[in-house]
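One structure is given here, and the rest of the page talks about it.
Of the protein chains in this complex, one is absent; all others appear in place.
Should a chain be cited, it is by its letter among A and B, assigned in written order, with residues numbered from 1 in that chain.
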Amino acid sequence: MSAAEAVEANGAQEKILNIENVSLSFGGVKAIRDVSFDVMKGEIRAIIGPNGAGKTSMLNVINGFYHPQEGSITYKGETRQDMRPYIAASQGIARTFQNVALFRGMSTLDNIMTGRSLKMNSNLFWHLWRWGPAENEELDHREFVEHIIGFLEIEAIRKTPVGRLPYGLQKRVELGRALAMEPDLLLLDEPMAGMNLEEKEDMSRFVLDVSAQFGTTIALIEHDMGVVMDLSDRVVVLDYGQKIADGTPDEVRKDQNVIDAYLGETH
Amino acid sequence: MLYREAGQFKTNYRADQAVFPIRQDFIGIAALLAVLFLVVPFTFNDYWLNAIMIPTMIFALAAIGLNILTGYAGQLSLGTGGFMGVGAYACYKLVTIFPEVNVLIHILLSGFFAAGVGFLFGLPSLRIKGFYLAVATLASQFFLEWAFGRVAWLYNYNPSGAIEVPNQYLFGVAIAGAPASSVTRYIIVLTIVVALALIASNLVRGRFGRAWMAVRDMDIAAELIGIRLLPTKLLAFSISSYYAGVAGALMVFMWLGAAEVESFDINHSFLILFMVIIGGLGSILGSFLGAAFIWNLPILLRAMPKYFGADINAATVEHVQFMIVGGLIIFFLIVEPNGLARLWSIAKEKLRRWPFPY
Partner (left out) sequence: MELLYGIFVDPFVQMWEFPDLLVQVLWEGFVSGTLYALIALGFVLIFKASGVFNFAQGIMVVFGALSLVGLYAFGVPAYLALILSIAIMGVLAYSVERVVLRPLVNQEPIILFMATIGLNYFLIGLGEMIFGGEPKTMITEELGLPKGAWDFEMLGGFVSIQRIDAAAAIIAGILVGGLAIFFNKTRIGRALRAVADDHQAALSVGISLNQIWRIVWFAAGIVALATGIMWGARSDVSFALSIVALKALPVLILGGFTSIPGAIIGGLIIGFSEKLAEFYWGPLVGGSIESWFPYFLALIFLWFRPQGLFGEKIIDRV
């Protein structure tokens, strides 16, 4: 039973995120044109489309890095004209990036610990001595982070600077950092790009496990159609900044617009 | 065989997150501190203390300050000299206004004035990064230099424009001014520097340090995981300037005895920057190594010809020194951008694996 079915079975069709008529442009270039879609609580939602379709821009709009000129974003029942990075992060939106955006000078452990930033609030005074609340807090969060490290099976590289890790592992650490935020909505930007088959299988399993174990809602961009069709509950298809299809993987696969868009491209 | 962590099992995260998780490191540092506190004061003569130990420690403190800002938080600053000056002049004014309060308290307080000024000049970092920020720090440097020279109130309307350290006593022992012995001043400087270095290393290992490094490595990602950029940067500016300020106050009160504008000019900003680059960006240990290296290199260069019987004049030594420092900076950036601290950790790594070469 997939997550979406589970939600349906409960009869609680709750939207965690609703994008309405969003348009985004840079100067004269229209990156997103009047796109609307929603994400249900607990589902895995895929955003697909040819290169330059506006997928990454869409994620940037959702977590407040870009500010759309038109439309609105409703997250957890609150409607805004645009998101702000800090609000998005503090309300439980986490994110991974297309070209791994890890903190290259820091170890795996520190990178994931950084994901706990919003949960940590011991003050500067204690940190000067690294004593009392400061140390206890560090230890508590270290323990939480160790769970994530165990979950992602990256124990052996915990003290390695991430800059030295192979690409596949970096992507995994980045997922770890996002998970450390205990997100309600997890945005994954091409989590499997540039991976070999084995790594893709690992990553797919992690995505499914995250969804199943933590009940995290996931919105992901992916180019590998096999992966998308297997993982996701529903798919939205963008092309040239416009939404051309929206539905279950099977519906989307048969949609004439989607077939045209993809055949017109080299995919 | 001596340097091996095998057998030292850590049973909790506390032990794993200690300053020196490997026992030999801890022993080594303890031994070094024992030598610095107990052996050096009784064996080194005045020249060695005044020309080498005291300035090295003071510059190391300033370098830690700049390292927090540039090495950890990634904000390039060319204004350290100015911030040191704020500390020095603030301390001077405090001593003038509250002569009954002990000078050691003033030295530690004066850092807060520098922190305030650093905070102000850090505000542009909200919108400016990289080279552009370097201009903001240059603005502070030149403005402060101007203020130290023009605002007569700062130097108590002294006709020479210089600030001079009055004699100060603690429990009857002279601690500042002409009567203070080198040993006393050395112990004071060493204590303050070691304590502040320890605090710095606490800070950079905790959540604040991680936030700084996150901003340094990728500010966009840091923002998207909920780190507020401006407070993080401003904290780095303030703390960095606090360290520079205390270093400046120590420089005047515990080392030079008097100072004027030139003691805090842009060349000092560069000097500290070089210490940080050569010592290692993002390393507290590196700040000490860099300061020791850059400060003592010219002394070594001056002493060298004597041993070989050659007679080279002081001016030539200074020119050669410029060339060597400049050349070394390029060399380090090419070969080992992480500086002396990295070489040290590579050496330790090798030792740990000994006798295997890989």
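Throughout what follows, a residue touches a chain if its C-beta (ideal position, glycine included) is under 8 Å from a C-beta of that chain, and two chains touch if they have at least 3 such contacts.
Keep in mind it's a predicted model, so treat the numbers as computed, not measured.
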Which residue among B:98, B:322 or B:354 touches the omitted chain? B:322
Of B:49, B:68 or B:136, the residue touching the omitted chain is B:136
Which residue from B:103, B:221, B:292 or B:341 sits in contact with the chain not drawn here? B:221
Contacts of subunit B with the absent chain, listed as residue ranges: 76, 124, 127-128, 130-132, 134-136, 138-139, 142-143, 145-146, 149-151, 220-221, 224, 266, 270, 273-274, 277, 315-316, 318-330, 333-334, 337
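Note that in this section only the chains that are shown with their structure count from here on.
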Show which residues of subunit A lie in contact with subunit B when the two form their complex. 63-65, 85-86, 88-90, 94-95, 97, 101-106, 110, 113-118, 120, 122, 124, 127-130, 134-135, 137-139, 142-143, 146, 177-178, 181
Which bits of subunit B are touching subunit A when the two form their complex? 12-14, 17, 199, 202-203, 205-208, 210-211, 213-214, 216-218, 220-228, 235, 282
